[in-house]
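Here's the structure we're looking at; comments come further down.
With one protein chain withheld, the remaining protein chains of the complex are depicted in position.
By letter and in written order, the chains are A, B and C; residue numbering begins at 1 in each of them.
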Amino acid sequence: MTAETNLSVEPPRPLRRTVESDWFRNFIMGLIIANAVILGILTYRTLLDGFVQVLRVVDMAITWVFVTEILLKMIVYRLGFFRSGWNWFDFLVVGISLIPGGQAFSVMRALRVLRVLRLLHIVPMMKQVTEALIRALPGMGAILALLALITYVAAVMATNLFGDTETEEVAQLFSDLPRSALSLFQVMTMDGWRFEVVQKVVDDGHPYAWVFFLIFIFVASFLVLNLFIALIVEALQVEQEAMQEEQIEALEEEAEEAHAERAEILTVLKELKQEIAALKATRDGK
Amino acid sequence: MTAETNLSVEPPRPLRRTVESDWFRNFIMGLIIANAVILGILTYRTLLDGFVQVLRVVDMAITWVFVTEILLKMIVYRLGFFRSGWNWFDFLVVGISLIPGGQAFSVMRALRVLRVLRLLHIVPMMKQVTEALIRALPGMGAILALLALITYVAAVMATNLFGDTETEEVAQLFSDLPRSALSLFQVMTMDGWRFEVVQKVVDDGHPYAWVFFLIFIFVASFLVLNLFIALIVEALQVEQEAMQEEQIEALEEEAEEAHAERAEILTVLKELKQEIAALKATRDGK
Amino acid sequence: MTAETNLSVEPPRPLRRTVESDWFRNFIMGLIIANAVILGILTYRTLLDGFVQVLRVVDMAITWVFVTEILLKMIVYRLGFFRSGWNWFDFLVVGISLIPGGQAFSVMRALRVLRVLRLLHIVPMMKQVTEALIRALPGMGAILALLALITYVAAVMATNLFGDTETEEVAQLFSDLPRSALSLFQVMTMDGWRFEVVQKVVDDGHPYAWVFFLIFIFVASFLVLNLFIALIVEALQVEQEAMQEEQIEALEEEAEEAHAERAEILTVLKELKQEIAALKATRDGK
Partner (left out) sequence: MTAETNLSVEPPRPLRRTVESDWFRNFIMGLIIANAVILGILTYRTLLDGFVQVLRVVDMAITWVFVTEILLKMIVYRLGFFRSGWNWFDFLVVGISLIPGGQAFSVMRALRVLRVLRLLHIVPMMKQVTEALIRALPGMGAILALLALITYVAAVMATNLFGDTETEEVAQLFSDLPRSALSLFQVMTMDGWRFEVVQKVVDDGHPYAWVFFLIFIFVASFLVLNLFIALIVEALQVEQEAMQEEQIEALEEEAEEAHAERAEILTVLKELKQEIAALKATRDGK
């Protein structure tokens, strides 16, 4: 994510300086915040048509400034541009706004708001936190995979066991795989698990269904708990290793000093020995 | 918060001693507790009118004692009074009770209860904990800002996507920005997220709305988790650094002692060398 | 809790040996478990009357064994008996079963089940964990007090603001102080806070009530979080201090050894010095 560097053969120096300057970044930051406010105001359905028109024009203008910004960066960094994850992010969230259908479909229009998330890496403090959070993700990988596997297996079982029903409410919960997975995720979050899920299934002719759900709750909670613990342990580890290093360094420094002093003692001692040897020699030689 | 000190030019000594004395603090503490009880009793609507009248008078009397207390502190500390956050707090929560409209508007009347929170800094044990908690707040800043940004973006998206509806129930959830933010906060707390929010939106003609909400739940939970971890790590860090220091101190102490002993050895050795040199000299000189 | 010791003037030795023996403890443990099973079976309302009668008799018999056990312990330890918290516990939970009205009132009958909790200190592993948990309680004191204070203040405010209503549902939530406190505790546990509490109050003519509840949720969650962190930090501290001690001990041991060795060097060196001095003396004396 810090690959915005020196590969490009001949970067136009003044342009580069502009793109990397603080005032340029602050200018873009200001535009993003203004954009966020405008997109917020535009959600109100009772605005005057003229005002909406003005806001739409300003929004489009800001979008084009963002496009220009990204083009400038591409000119400056050439292919190096795409070696930064954040540049890809900017490229995609700004690019979405330019898709022609973007005006027509509500989903596309909604996705334009993602532009505001550019603040995540334009504000330095936020960038730091966001990158720390992203670095924590791989540590969750193995347990998340386990959780996904167990939810999949439980969803297949639940669909087989409870899905073949004529009760509308239970069908909504377990009639196909995605619904079962969503219902199991609901049970995992412990939101209305008893009366919105378990009791409905029990009343639908599965008096022992609660055994299945209790096992699932225990296993899933245990995994989520361990996910949490893994993150804590990792966060603490980084810090403790730094401390560990500092302490071992202090120990080694002390050891080195002691070694030097003992070496000096030994040197003096050996000189002494030589002197005595010399003394003896003169004496014997006498 | 400990700025209640020696700036005031000529503090009337006996007054100051009174204001800072333990019995004065305990007296105020007792009044606050009595006040808390009275305000609690006054919430009952079935009390005799006469009794309510008496309680109101006592409440007012206590309020005026508090006013006097604050005035005394102002006289003693002069401008130094406003350098303590807790004094500002007292000034505001007691001040609210004196606003004339305070009798008329239920909100103002309710805010008078905040006076009881003065216990937070009058009871020493509570003051200690409260200040520790306040010091922990800045460590949450960056992640809370992230959470607020993501909730804002998601609220704008949700209002755009789901707000334009004729279903009363969905309109209540997502028809404008504050409602969307509140609904997303509800989803974040995982309270009734499935059937009170997601299912209603799905049934309102957005069959894939659950994708949006699942992503939001995952991102928000991950952030809340990290908020929590940041606080744990910080709390442990303070302690571990103290331990680290203690250990390095022990090491250094030991090193110093060893150094002194080695220095002594070296001194004796050098004396020895001189003696032998002298021995040799006398001998050669002989 | 380990005060079951040597104060009693003349303890009847063989009795004491019996009471403190493993087989006696195991016998009582077995009776408690049997009692637990019987009390569980007695909850079923479809049992034959004769069977119920038998179980009741066995239950009474077991109770009298427990009474005998406690009397024996009182004889053995005399007043020392009451210096153990666990003995008080046994005395109370067994005593409850003997209250005559205990047969008549369902609450008294239900409290008899508490006898089963004697397992908490009769099974050694459970005793260990239970006592560790009890030791962790004081560490929560200050923050729990804070939480109670804030809930009280918020309950008084909520009763004043929302309690004076004609809507049955809102009256049930906030019409008096205990109800308000319970409702706020519900909000704190985030169980149905939006639609079972906040929305009902908003619909009852308090459009900005959600501000009050959001602030309460944030403050309460922050306190609960810190309660949790305080417990973690304390649990880790105990352990780290043990490690710290071990490490400093290792350092000191090493330092002592080094000191002894350096002392030996110095001794040899001083002998050497004396010898040379002697050498010189003989020489000069010569």
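Here are a few things to note about the model shown:
Criterion: contacts are C-beta pairs under 8 Å (C-beta built on N, C-alpha and C of every residue); 3 or more make two chains touch, one makes a residue touch a chain.
Remember, it's a predicted structure, so these values are computed and weren't measured experimentally.
Within the entire complex, contacts from the absent chain reach the displayed chains A, C. Contact between subunit A and the absent chain runs through residues 142-143, 145-146, 149-150, 152-153, 156-157, 159-161, 163-164, 175-177, 180, 190-195, 199, 210, 214, 217, 222-223, 225-226, 229-230, 232-233, 236-237, 240-241, 244, 247-248, 251-252, 254-255, 258-259, 262-263, 265-266, 269-270, 272-273, 276-277, 279-280, 283-284. Think of the hidden chain as still there; on subunit C it touches residues 36, 39-40, 43-45, 106-107, 109-111, 113-114, 116-117, 119-120, 125-126, 128-130, 133, 136, 172, 182-183, 185-186, 189-192, 196, 228, 231-232, 235-236, 239-240, 243, 246-247, 250-251, 254, 257-258, 261-262, 264-265, 268-269, 271-272, 275-276, 278-279, 282-283.
Heads up, the rule we're going with is that only the chains that are shown with their structure count from here on.
For the two copies, subunit B and subunit C, the CA superposition rotation is 90 degrees, given to the nearest 5.
In the contact between subunit A and subunit B, the residue numbers used by both copies make up under half of all numbers at that interface. In whole angstrom, the spacing between the mean C-alpha positions of subunit A and subunit C is 39.
Taking each chain's centre as the mean of its C-alpha atoms, subunit A lies 27 Å from subunit B.
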